[in-house]
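Below is a structure I'd like to ask you about.
All protein chains but one are shown in place.
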């Protein structure tokens, strides 16, 4: 628990390279802004990987050296190779943490781990968002206060087609009249998963200190533990416990 | 809730046709034994479908007329066509109930809805099993008593690689020293899912009155409700609630 | 499940007798308005009891003949006798359903069953409320649509100091900027509990058809099942399951 947590930020990294509006908000890429935020956490050692690298930057070796993977994707979900998704999937079941951000709700990896469509309502407009903490003792909200306020964000509204969160941490209020379960914890295999709603490419959300704090807290929370090796298959009787 | 629940029992139906030992236990097939049990429930209207029928008996029309699908499969999971699985998957998200029995834990549909490997320990031997009720107020255990005892069953042992059940109904004790979360409820989309552990092809489990009662109770519990039509996609502001 | 569910509506019944403003909204009392709504459910047989009756109308006999108890209280929580609360508490653990409405969050019975303070933020003003369905397949939301809109209600805001709901059914959006987990399901012993947020004495909430539908649905959902008799205490070994 006190050892360094090795975090890999995976970013699609297309919007910021292809459109000046997004490059202006995220000149170092969305991954760069997230990494800047995580630099405040001495427990975290952060690197980044992007879609257009070979194997999307997610080789077996790279994943084996990743404790927590952060995922931002949007318009190129379909371009992520199934073989890489299989690899990430197996690593999550084996204990790697996964933090899925915003439009990552429609990523192949999140849909596969959730078992649902992960669909939702959305609107890019003039909505502000207020994320209320509903689990005040959860490690993910340490240092956040009662809510996080974002003056402009894309709206995501219910129904959010995910399994009921095992722990619901944030609920969002939107100016336009909607709510959203915006901080959701799950377990899959030995891995911990946190879905965190905010982070549209056109808004400076990942520069917000509280958003950065949540992502760093979540990386610490999602770090693997040296739990039992999970064994499966044909098995001999263990017998009575008394001897 | 008072209307008839249309139940389709899907059975792989290979063991019973190919091996006299299993045919002796289930002369009308596993689906036949389950159907016989469900006949005691006047609210349920039951039919069956099997792997070797065209489209595995699960056409769009058939699924549209199914409220709850019961699934037994074992050695031919890989033969179930992905197109049929897609169809079943969409129907579950839209509200169809799904009851997965025993070795169905490794079926394509269950793994897809769970988002995990669904692996476990197993042993076919001389184990007896005792399924203890841990949720005494749950509708699925109505009329069951404190436990169900099965003199011979295949052992399934933890770790069972599924998401934590939303409701845990049964925990099994095995003679050989293992435990298993053997009655697990989930929600996916608008659909309810119940995984129920017992039911190896070589044992007369589906002739057991309590096992039959559980499956019937589960079919009633998993029946769809006329809930909100789930709408997704681009959405206009709803505005203030006060007028 | 098809038998009649015997519902007792318990109402503090002070506001409506003591203040013309509330009497104008609820001339037959809050319990009268709820009962009128439940009359649409042929499965429900409804009666009422109030604080100022002997034993608050909740004698052993009365409770023994109650399948689901609905609870509305506000300013006189402290006047409810502990002996009656003990009685209700035991009945819930034994399987009686309990539906707690609005300001009943601070009732002795709810606090005792939750194990927390049940405190929250509040404001009586000009807020409208929109209750979004987040569990579209749950029996409690049958026939409701995607949300319920109330033009004027008291605001309740997070943090709501209750245990995490076992099933979260509604999340409220308020004009003033707050959210609230406004439909929460719990299990205590063999009993099912539903907390439902709306219903301030000054607003015609219990005349709203959708609110009535939710309460009726909840009464059906919370009805006891003939589950195992829960036995406790010193116990002999059960022995192996195989014989």
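In order of appearance the chains are A, B and C, and numbering begins at 1 in each one.
The definition used in the following text is that a residue touches a chain if its C-beta (ideal position, glycine included) is under 8 Å from a C-beta of that chain, and two chains touch if they have at least 3 such contacts.
If you're wondering where the values come from, they're calculated on a predicted model, not measured in any experiment.
Asks: Pick out which of A:133, A:162 or A:179 touches the chain that's been left out of the picture.
Replies: From the options A:133, A:162 or A:179, the contact with the absent chain belongs to A:133.
Asks: Taking the entire complex into account, which one of C:59, C:187 or C:202 touches the absent chain?
Replies: Within the whole complex, the residue contacting the unshown chain is C:187.
Asks: On chain C, where is the contact patch with the chain that was removed from view?
Replies: On the chain C side, contact with the omitted chain comes from 93, 112-117, 119-123, 125, 127, 155, 157, 159, 161, 163-164, 166, 175-178, 186-189, 228, 230-241.
Asks: Against the chain that's been left off, what residues of chain A make contact? List them.
Replies: Contacting residues on chain A, toward the hidden partner: 1-2, 43, 95, 126-130, 133, 135-139, 141-147, 149-152, 166-167, 173-175, 187, 189-192, 220, 224-231, 238, 240-243.
Asks: Give me the chain B residues in contact with the hidden chain, please.
Replies: Contact residues on chain B toward the absent chain are 130, 132-136, 146, 157-160, 164, 167-168, 171-174, 177-179, 181.
Keep this in mind: only the chains that are shown with their structure count from here on.
Asks: Examine where the copies chain A and chain B touch and state whether the two sides share over half of their residue numbers (same) or under half (different).
Replies: Result for this pair: same.
Asks: At what distance in angstrom does the C-alpha mean of chain C lie from that of chain A?
Replies: 36
Asks: Could you put a whole-Å number on the gap between the CA centroids of chain A and chain B?
Replies: Chain A and chain B have C-alpha centres separated by 32 Å.
Asks: If I count partner chains per residue in chain A, which residues reach a count of at least 2?
Replies: Those would be 157, 159, 164, 177-178.
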